[in-house]
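Please find one structure pasted underneath; my questions will follow.
Here the complex is missing one protein chain, while the rest keep their positions.
Here is chain A:
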Amino acid sequence: MVRAVKGSLVTWVEGGLTDRSDPSIKAIILDLDSRSHDFVVEDLDDSHLIIKDTKVPELKRLLEERLNEHTKVDTLEEEEEEEDD
């Protein structure tokens, strides 16, 4: 019998701004999940997970935090413009 599960399908863009040697985003999500955050409903494949609907914003925030540890934002440009304001 077919079953339906409610949730959010989550995908992501690997690499880009992060270094190749960084852990994959899926690894980060699973790591966050294992710390009793209880996000993941179903692990589909390397680039798709089902996440509890209510947990999506929290996961987004935590993931962003984790990724920004690795990415240094170039603020030089904005500082420069600050002077001529």
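By our rule, a residue touches a chain if its C-beta (ideal position, glycine included) is under 8 Å from a C-beta of that chain, and two chains touch if they have at least 3 such contacts; residues count from 1.
Here, contacts and distances are computed from a predicted model.
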{"item": "Omitted chain, identified by the protein name its UniProt record gives, among \"Alpha-1,3-glucosyltransferase\", \"Ras-related protein RHN1\", \"Amidase domain-containing protein\" or \"RNA polymerase II transcription factor B subunit 2\"", "value": "\"RNA polymerase II transcription factor B subunit 2\""}
{"item": "Contacts of chain A with the absent chain, listed as residue ranges", "value": "1-13, 16-17, 25, 41-42, 44-45, 48, 50-51, 53, 56, 59-60, 63-64, 67, 73, 78, 81, 85"}
